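All protein chains of the complex are present and in place, except for one that has been dropped.
Think of it as A and B in the order they're written, each chain with its own count starting at 1.
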Amino acid sequence: MTSALELRRGTYRDSVTLMQVSRAVGAAEGVDSAFIAMATELNLGLLAGMGFEVPDGAGPNDMVVAIRAADGEALRRAGQHLDEALAAAAAPAAAGGACPGPVPRTADAAPGATLALISVAGPYVFAEAMGALEAGLDVMVFSDNVPVAHEILLKDRARERGLMVMGPDCGTAVIGGAGLGFANAVRPGRVGIVAASGTGSQQLMCLLHAGGAGVSHCVGVGGRDLSEAVGARSTLQALELLDDDPATDLIVVVSKPPSPAVAQKVAQYAAGLSTPVLLALLGRGQDDLTLSAAKALAALGEDRPDEWPSWIPDRPRSARRGALRGLYCGGTLCDEAMVIAADTLGPIASNIPLEPGWSLPADLRADGHYMIDFGDDGLTAGRPHPMIDPGLRLERLAEVLADPATGAVLLDVVLGHGAHPDPAAGLAEVIRAAGPEAPPVVVSLCGTDQDSQGLDAQARTLVSARAEVHLSNASAARRAVSLTKDQPS
Amino acid sequence: MTTAHRVGQAQQSHVALPGAASRTLLPLLRGPRIPARILAVFPSAVYLAAADGTVVALLTSDAVRLPNGIVVAESSTRTPFAQLSGEAGGLDRQAVGAHCGGGEVQVGPLTVRATRWWAPRRPRPPADPARLRGRVRAFGHALGTAITGRASPGLPAAGRVALAELTVFAARNNPQACLTAAQRLVGLGPGLTPSGDDALSGFLMALRHLGNRPLDLRLRTEGRTPDLSAALLEHAARGDGCDQVVGLLDAVAGHTPVHDALADLLSVGHTSGADLSLGVLAGAHAVLAHRLETTPQWKESL
Partner (left out) sequence: MTLSSPADGRLLRRDPTVATAGVGLLADSLAAQAVPVTRLDWRPPTADSTDALNRVLADPRRAEANRTAVNRVLSSTAQLVNVRPAAEALGLKPGQFLHAGPPITWERASGPMRGALVGAMLFEGLADTPEEAEKRLAAGNAELEPCHHLGAVGPMAGIVSPSMWVFELEDTAHGTRAWCSLNEGLGKVLRYGAFGPEVIERLRWMSAVLGPLLGSAVRGHGPVDIRAIIAQMLQMGDEGHNRNRAGTLMLLRELTADIIESGAPSKDAADAFRFIGGNDHFFLNLVMPACKLALDAARGVPGSTMVVAMARNGTDFGIQVSGTGDRWFTGPAKVPDGLYLGSYGPADANPDIGDSAITETAGLGGFAMAAAPAIVRFVGGRVDDALDATRRMYGISLAENTAYAVPVLDYRGTPTGIDVTRVVRTGVLPQINTGIAGRVAGTGQVGAGLVTPPEECFTAALAALARKAPAFP
């Protein structure tokens, strides 16, 4: 039998708590008796009655701990129980009472939060993201216009803490099946995606889903992550996370054209991982997303579909002479379509041109082939993204359809979480209203059968207006190009 | 008549919530709407058995996430299942209709629609198999300390004997003897998930994830254990368990601190966490012993 007596000065707990603590400690195996109490006169008397020597100078503001146990090991365990029980008595309850309290203003005050999704204006992002990181939350920054110095610092601080900053300018992520920002509903599966491009990863996920595969996670990294300055900070981290994820058997990195040096760094890093990595880095001479999706399916051993889903009207509009006009919501989809079109048609003017000389003028009008990205910063200032508010693009669509110089129109429609609840309806109405003589319309429809808008229903609405619909953006672009190319100009 | 009247009233206050469903429920929920039977109602969970035999756990966000779960965003303090229990706190199971399929689970006035799918989490394989023995020993020590403290397992002595035998036979690769020992654990103990089943689940999970040795036992559960427990045993045999048991296996495999993961698991249920832990420890010992094949060293750690 061994015993211990300790005086903890200035440690106050109420008597009810201490009686409970005494009981918990006393119940531990090998503990003969335990007495934890404030050193009041009464309690000191009890202590003496137990055969303990009353410590010098003990007063009612001091806590006295007296334990008698079978051996030193039991005594040590009892000490552990004591600390646990005292901590538990002081710990905040997981969920408060009936009164929910004031609405929190910062992420660290949100009950149970694991991730902060920030979409406040760019200059304010840093403070909110930093606050969230310091509270141990992962961060997704939907906002753009965040200074690159802020991005770099946030990503470095996150890494030090074992946390992830997705973004800034991160439109899409899927974590544990939850779509953050703009994301399609896809089945859980074996492909992990690192996304430096929002719509690019949406296209990839939709094609994988159509091919029968599923997605483990899609980790967004932000549109600027593969730039020289940011140096793939988040991409490398995301690769490491996915490599470590037991559910991920294949990783695909999706990005708009990256800095070549950074792309090489990513390729090198990827080569050292135990999980195979497929790089889908867009650009001229590179694989398009559809080809990347096919390669991913092949790598998984899934049957690659002979043909990607498409919906063709019974009486398609007839092709006619004129220029190709692309009206896009998704920047990466627009990029991809331009790369494909430029191979055949030559220069494509745009507000996000492939080559500096191919810029559209400020009024976004030109005689030749052009494509407009309505989701570009320049066109979203002061209004919602076109995936949410289609108004601006609908106006332009009506104009393009009425323009005798238009040979064919290429559109994208993006479904999924965050997107407009019925984007096809408005487009179909405008296309139908353009009359039977209007040029042919080809739609790249990015969605899945699990999206709330319904992939098939959206496609049918568009087909009913005699538009041609393709799940693959590359297929849609090629089809639109062929409709333009085949006509003598 | 009174009952019908009450149900009629309840249906007027119909509630529809989105739910995040385990992909193990895909076949059931993607299929046509079929009737289901209510097994139990708690503040944080409603358990159902669909007519095709699939057991579904309708869970609040703070409930233990089971591999057959469909989880709503609300926590049990917001009591989304409150209206399922009657005034006396009990549920008139005959009077409340339940269905599964067509993308949703419906229980009386509550409909939960699957708007998101998740895959039950899996532990990572052992980081360094050579060091597994040391990790398992540390885990065993931590569990011993915890069990002598507050978290006592519900597994009765007979169950411990059966678990020890199961460990020996699994190490010796004797499936027939394994089945006999495992069968003695099935349904052993009180409650919706008897202690014997919990221990067996932990054992099967450990065997699969620490040793990559799935054990196909073809257990007989019909009529021997509650439907929920039988369903969870099947999931465990396929390698799926609650997040906490997965977390413990991930820790024993060398990826996170065992102490924290064990504490998380021990907080599950009344005795479930402790019983699952005992099973995981036994399974881990079987894996180590099998690796050594004939070396008798492992016996001392039993």
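The rule is short, and it goes like this: contacts are C-beta pairs under 8 Å (C-beta built on N, C-alpha and C of every residue); 3 or more make two chains touch, one makes a residue touch a chain.
Worth saying up front: this structure is predicted, and the values here are computed from it rather than measured.
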Residue among A:G49, A:P102 or A:G301 touching the omitted chain: A:P102
Contact with the hidden chain (one of A:V25, A:A132 or A:L279): A:A132
Chain not shown: contacting residue from A:R77, A:H209, A:R317 or A:H417: A:H417
Absent-chain contact - pick from A:A78, A:L117 or A:A323: A:L117
Chain not shown, touching residues in chain A: 9-12, 14, 59, 61, 89-93, 96, 99, 101-107, 109-121, 123-124, 126-128, 130-132, 134, 137-138, 142-143, 149-150, 152-153, 159-164, 175-181, 216-217, 219, 237, 240-242, 244-245, 388, 417-418, 452
Positions on chain B where the hidden chain makes contact: 17-20, 61, 65, 71-75, 115-116, 118, 121, 254-256
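Everything that follows uses one rule, which is that only the chains that are shown with their structure count from here on.
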Computed distance of Cα centres, chain B from chain A, in Å: 30
Chain A-touching residues of chain B, taken from the complex the two chains share: 20, 23, 26, 62, 75, 77, 115-119, 121-125, 145, 148-150
Interface residues, chain A side, partner chain B - complex: 24, 27-30, 77, 81, 94-95, 176-179, 185, 187-189, 216, 244, 246-247, 450, 452
